[in-house]
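To start, the structure itself, in structure tokens.
Apart from one protein chain that is not included, each protein chain of the complex appears where it belongs.
And now, chain A:
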Amino acid sequence: MQRSLLSLPLNFSLRNKLFNAGFRVIADLQRLTDSELIHEAGVSQQDVLELLQAVRGEGGDAWSSSTSLELLQKEGESRSIVSFCSQLDEALSGGVPVGKITEVCGTPGVGKTQLCLQVAVDVQIPPCFGGLGGHVIFVDTEGGFLLQRIEDIAAAVVRHCSLLVEDDEQREGILTFTVETILSNIYVVRCNDYIEVLAQLHLLPDFLLEHPRTCLLVIDSVACPFRHIEVVSQRTQLLQSLGLQLTNLAIRYNLAVLVTNHMTTRLQGSQSQLVPALGELWGHAPTIRLLLQWLNSQRVAIVVKSPDHMEAIVQYQITSDGLRDVDESV
């Protein structure tokens, strides 16, 4: 209430008029009615409406505290996106969580983009089949979003769901759940450098206003554009603010954020070790970190960082239908 009027997103002339009339903080406006305000400040009715919108819009951000019990209940309701590899979903107690940042690291060719494509299709599974029915914004920095592959994965998921149809609600749901609708709900942005990625993220709130059903943001990969920044200090600063921005987006708009990262070699004395790229400071941004690698002749996913789960190693395979469990029979 003591918030300065000047911090509100109002236009130049309106701010001018209010200031000249002597209003400084939001509390000053409260004791007046509309017509008194129009008379005192010399503003129009339209201006008053705009002012009210701005105040109300910003007022929503006012701090409201909640108890831990309320937070625990909210956690229980929070949703996850399945990945069709049941062992991986179990290790993450449900799948890729909404409202948090999940990072997937791995060497080239191990399946990071495949996981992103699979999750981008799975998030759209209708609620009658136990999914979220949400839309996707896919930021592609490497060119890995290829239509042939996403069509394969979408067709397999539709086939899977059509085999599960039991009641009328599901029968209705499957009618609108087709490969074409799945593709139409994935919005792809091809970004060539870090500036385009940051610009796109800045414009994301406007996009989310137009597409309120979006609940997944995928960035494949975040390493590619940022590793091309040569000045290390600038890179670290930008990554830090990127981490904050992604966390804000995840929490405020209730999005699941899925990013992929490369691996790099770190020398410690005479030994070399593979570690996720982008440095230690970036490592604090994601809540959950998955490491994909080859172990003997199997693909495994290791949950290396998660506040809720133990470190787990899970086997998976990539078939023509997408990400799946390894058959027990093999």
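Just so we're on the same page, a contact is a pair of C-beta atoms (placed from the backbone, for glycine too) under 8 Å apart; a residue touches a chain by one contact, two chains touch by 3 or more; residues count from 1.
As a working rule, contacts and distances are computed from a predicted model.
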{"item": "Identity of the absent chain, which is to be given by its UniProt protein name, from \"Copper transport protein\", \"Cell cycle checkpoint protein RAD1\", \"DNA repair protein\" or \"CAHM1 protein\"", "value": "\"DNA repair protein\""}
{"item": "Sole contact to the chain not displayed, among A:I125, A:C215, A:L238 or A:L323", "value": "A:L238"}
{"item": "Given A:S66, A:T176 or A:S297, the one touching the chain that is not displayed", "value": "A:S297"}
{"item": "Residue among A:L29, A:V98 or A:V189 that touches the chain left out of view", "value": "A:V189"}
{"item": "Missing-chain contacts mapped onto chain A", "value": "6-9, 11-12, 15-16, 19, 107-109, 113-114, 117, 137-138, 142-150, 152, 180, 183-196, 198-200, 202-203, 206-207, 209-210, 223-224, 227-228, 230, 234, 237-238, 240-241, 262-265, 272, 274, 277, 293-298, 318, 320"}
